[in-house]
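All protein chains but one are shown in place.
As written, the chains take the letters A, B and C, and residue 1 is the first residue of each chain.
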Amino acid sequence: MEATLLDPRMFRIVAAAMALAAFVGLNALVLVYLERKIAGHVQRRPGPFEVGPHGLLQPLADALKLIGKQLFRPAGADALLFWMAPVVSFIPVLPLFLPIPFDPDLVAMHVEPGLLLILAFTGINVLALCMAGWGSNNKWSLLGASRAVAQSVAYEIPLLMALLAVTFMHGSLNLSEIVEAQGAWPWQWNAFIQPVAFIVYFTCAVAETNRAPFDLPEAESELTAGFHTEYSGMGFGLFFLAEYANMIVVCAVATALFLGGWQGPFFSGWWWFLAKTYALLMVIIWFRWTYPRVRFDQLLNINWKWLLPLSMVNLMVTALVMKLF
Amino acid sequence: MDSVFHQEPFRGDYYTRRFEPGPDDSTLILNMGPQHPSTHGVLRVVVELEGEYILRAEPVLGYLHRMHEKMGETRSYLQYMPNMGRVDYLHPLAWNHAYVCAVEKLGNIEVPRRAEFIRVITSELNRISSHLLWWGAYLLDLGAFTPIMYAFEERERIQDLLQEPTGSRLTYSFFRPGGVAADLSPEFLQGVREFIPYMRSRLPMYKDLVTDNIILRYRCEEVGELPLDMARRYGASGPVLRASGMAYDVRRAEPYSVYPELEFATPVSQRTDAMGRYKVRLAEIEESLKILEQAVEMIPEGEILVKGAPKPRWKAPAGEVYQAVEGARGKIGVHILSAGSAQPYRIKLRAPGFSNLSLFAELAKGTLLSDAVSILGSLDLVIPEIDR
Amino acid sequence: MTPAWLKGLSALRTEAHQRESTGLAWSVFIGPDQILEAAVRLDGEGYFLEDVSGLDATEGFLVTYHFDHWQRPGRVALRVLLTREAPILPSISGVFGGAEWHERECRDFFGVQFEGNPNPGALLLPADFEIHPLCKEAGERKPLRELLTQGEVIASAEGFDLFAPAEEPAAPPDDAADSGTPEEED
Partner (left out) sequence: MQAIRRKLKDITNLWSMVKGLKVTGGQFLKPQVTVHYPRQEVANLASFRGPLQLVAKPKDPAKPKCIACLMCVSVCPSGCLTVLKAKPPKPTPEEEAAARAALEAGEKPAKKPAPKEPSRFIYDYSLCSLCGLCAENCPVGSLSYSENIYLTATDAKAFKLDLLADLRARAGAAPPAGEE
């Protein structure tokens, strides 16, 4: 079967990619604003206030500033790796959104093993951090990158296992099917049927997206800015965008797998999906403005000594229960 | 590899050359600072890392050196007052206190009782504000962004209070040889009375948000353990020493001002680690509140500046005097040698942070980089004071 | 009365002070070769080092070590007089680790060399800075007897005449009249 440019499926993909790029950009802006506003109010200050009413246009101003800034490469940096890294960090974010079902019909691409696609593409991000850290010719970046690699590789395993438990239950990797298999009411959601998997997944998701308290690759009080120390302008901007986009993805996946997706007790639809995703995002933001940062060896200990055994036990129990009943 | 960075002015300075890796250079030489987020100002620490473990660490000082001791030799006794506000900008009133006490000893000047109480009240308020800022900044080092904002809420109230008599919010130059520059108003005393229960009501929140937090506990407990003997060899003082189990407080050991009349405990911790230092400082806030509580009730009416207090062209009698004072960071010492002229012949400032930082090199050996940041924070360093 | 650490130390002059007047308890003049021994003795007694400070006086550099004790507060000032030509002193950083920085600071400000300091470079001043800012001009220097408050003399070695009344023309006469000698101290 030959796909030509005029193939309707091709059109759909291109249109979906553009829509998704817009969606990612818009949501990243909203998230940046939310983060700063929440941080402000948690700290009893107004947060951004001057650009636009209640600082609404502040993220836009930030984006403009980042775009306008000079791109700067330190002497001795590997030009190829250095410039590829932000791109490699950002590009895989778009395919991540393809199989996410916002609505029974609102899916960019119906992919049967959708979950697999997401897991495959999230793995690329760590490569970008590694490239950025190595290519910057900066010791802080290098330390940040080495932390990022160890952390991402470690946390991907329990994350996978937690998801696997859910897919065992439903016998599917298709997100839409998993959503439909859950009911409309909270007690029918997987978060309540598989609470351990949900907690493990959510913890790993925070770690995978390098968010506080697991933000070690950029730990600014230790490594100045970690892997993106040397990036300015849009080089930094793309990393920033990718971080927020990744946050949206992990929360969207959590919504689909654990919180019943678009289904709600009433008026089911994409707004439910968005509301649940944003609720999770806000929890992640709330974490950041509450907790201190864990230490690196403790971070790995949490993973290998707690999350991994927990998720394995959970997986085995799930498998046993599925087999028996 | 003969790029421009390997030729002369880029070859590194005295310190980096000392840290030149050996033949098997599997270690990483890292310059933390002078512009590093967790070195509080402009401290520079050169570290040699094996992975993330520190093999060697050496603080490099002098980036904020202003030669206060030389300035002292060129200024009259009164003119040196603003310098005292700028040595340690977090607890300037303790330096004010040490200096004026030294000058008073030198010139045999009586201080009115009301002035002594004013000094104690303002100085203790200042100590609380210094500990609050340390608390916030330490948590910032450990990656928690919010506590510093809560600490500043209280700190702002203290500064609003202190602003009224002292006229400044940071670099106070308020004490004068023979008294203080301004009287406390009844509104100020009322403000302090109201502040004490408010501050006490905030402390449980600190405990819930931070002290009990399991992440923080794992970042502080058993990190940077400072045995008492090591503390002695380096001359550590203040909360750093008291967290190693020695109840040594200059206010008790070498009583000055009206501290002997006030009841307060010297908080001690036997933990010896960063958590011990943390807990001692929080306990000191409570003790300072106790002092304030008593002092605002005991303060008598009267003069605030003794008659015949040193005038601008005052000449001190010849002689030597050493005055120690308990600052928020430890033992502050002012050593004045006078030859009988209007300027001191020599003035030596003993900064507690200087001694407290000097033990960092030994303390950081073998720890993780993150632990080093935690240790550095737990020592409560104010770089201008260390560099002077 | 005389503390144990002081006994057997061949001090040049020992003075007991009142804390209320000078803040010191003991002021002990010793020779440069004695400082290490004195430090070891004080270490054995549980003293800690407060600071090391220099002073540029007519007679030369006076390096003062301040020690204090946690349980038995009472400041001890060990004083070593060095000639201006050879301001060299053994380092006590092997005994008190904290002395390293204090000694380096003293080196920065006065140019006093501490032999055996593990890291004798500049501390607060730039490494290539060859000016010692606290050294005084020849005419500005004052003799020690005009600067130091004298306490109760416990012992004084033969030939130690720092505090003898001024007879030699070390200080200009108008200077001496201006400042006066401290006499009211007990």
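The rule is short, and it goes like this: contacts are C-beta pairs under 8 Å (C-beta built on N, C-alpha and C of every residue); 3 or more make two chains touch, one makes a residue touch a chain.
Since we're looking at a predicted model, the values are computed, not measured.
Every visible chain touched by the undisplayed chain in the complete complex is listed here: A, B. In the complete assembly, the contact with the undisplayed chain comes from B:Tyr150, out of B:Tyr150, B:Phe195 or B:Phe264. Per the touch definition above, the residue from B:Val42, B:Met81, B:Cys220 or B:Ala339 contacting the chain not shown is B:Met81.
Contact with the chain not shown here comes from a single listed residue; of B:Thr27, B:Gln163 or B:Gln294, that residue is B:Gln163. Taking the complete complex into account, A:Arg44 is the one of A:Arg44, A:Lys65 or A:His110 that touches the chain left out. From the options B:Glu50, B:Glu194, B:Asp208 or B:Glu362, the residue with contact to the unseen chain in the full assembly is B:Asp208. Taking the complete complex into account, residues 75, 78-83, 85-86, 146, 150, 153, 156, 160, 163-165, 167-168, 171, 173, 181-182, 205, 208-210, 212-215, 217, 311-313 of subunit B touch the chain not shown. Listed by residue number, the positions of subunit A touching the unshown chain are 38, 41-46, 49, 286-287, 289-291.
The definition used in the following text is that only the chains that are shown with their structure count from here on.
A linear topology is adopted by the chain contact network, the touching chains following one after another without closure.
For the pairs B-C and A-B, the count of C-beta pairs in contact is higher at B-C. Rounded to whole angstrom units, the spacing between the C-alpha centres of subunit A and subunit C is 65.
Centre-to-centre, using mean CA coordinates, subunit A is 43 Å away from subunit B. Within the complex, the subunit A residues that touch subunit B are 39, 42-45, 75-76, 139-140, 142-143, 212-213, 215, 219-224, 288-298. Residues of subunit B touching subunit A in their complex: 3-5, 28, 30, 36-38, 49, 52, 139-146, 149-150, 153, 209-210, 213, 215-216, 218-219, 368-371, 373. Touching subunit C in their complex are the following residues of subunit B: 13-14, 61-62, 65, 67, 69-70, 73, 102, 105, 230, 232-236, 246, 248, 253-254, 317-324, 331, 333, 335, 337-341, 345-346, 348, 350, 354-355, 358-359, 362, 387-388.
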